[in-house]
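Every protein chain of the complex appears in place save one, which is left out.
Up next is chain A:
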Amino acid sequence: MSAPFGTAFDLIVSGDPALYEIIGLSLRVTLSAVAIAALLGLPLGAALALARFPGRGAVIVLFNALMGLPPVVAGLLIYLLLSRSGPLGDLALLFTPAAMIVAQTVLILPIVVSLTRSVTEDLWAEYEEQLKSLGATRLRAVPTLLWDGRVSLLTGVLAGFGRASAEVGAVLIVGGNIAGYTRTMTTAITLETSRGNLGLAVALGLILMALTLTLNALAWSLGQWQRERIG
């Protein structure tokens, strides 16, 4: 069982350019998806917390349910959308990193929206009087509330990162696992498993988990630092 650790270590120190290319692409795709999902999801989630409109409950339930959307289903729908025979075929995005970013964004947007809504609702309940007395409308309160909840919201964004970096079903379908172009950590693990190279597959998995751990440690430190400042 210790062999994969040795393989992982050898892989990292060997400086194999193919490995670094795969790690680079994985990070590029997932961080892009997280950035887009955060830019869209944070304001959307906060707006959903504060706005009152008919059907609001249904929209909230829908976003909550979409957190459980199976990656392979999301991948299939985006495949059909981006296929040359599909409605967006002229964009020629299928089997590109851009298609993988779209797929992961769709997967993590519901997580960011739902967690943001929940955090913002609590904050609004706490500060409603105060903000209203300062003359803030519900819409004007959105940036203030997002800023106040930044430490909690970071957890939501990290949950999104976790789902995106771990999934394989969607990126395999829309990316195609093309060597040197759309092969990510998770699709490479799938490929090596199917080749019977179980040791190499586990080694790649260990590297992926080390990356995730590092990113989470950084985010946690950032959160601690902010908490201390708020005091």
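We take it that a contact is a pair of C-beta atoms (placed from the backbone, for glycine too) under 8 Å apart; a residue touches a chain by one contact, two chains touch by 3 or more; residues count from 1.
Keep in mind that, in the parts below, contacts and distances are computed from a predicted model.
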| item | value |
| --- | --- |
| Choices "Tungsten ABC transporter substrate-binding protein", "Tol-Pal system protein TolQ", "propanoyl-CoA C-acyltransferase" or "Fused response regulator/phosphatase" - which one is the UniProt name of the chain not shown | "Tungsten ABC transporter substrate-binding protein" |
| Residue in contact with the excluded chain [from A:Ala38, A:Leu109 or A:Ile207] | A:Ala38 |
| Sole residue of A:Arg56, A:Arg140, A:Arg195 or A:Arg227 that reaches the chain not shown, by the stated touch rule | A:Arg195 |
| Contacting the left-out chain in the complete assembly, out of A:Ser14, A:Ser85 or A:Gln130 | A:Ser85 |
| Contacts of chain A with the absent chain, listed as residue ranges | 28, 31-32, 34-36, 38-39, 83-86, 89, 92, 94-98, 101, 147, 150, 176-179, 181, 191, 193-198, 226, 229 |
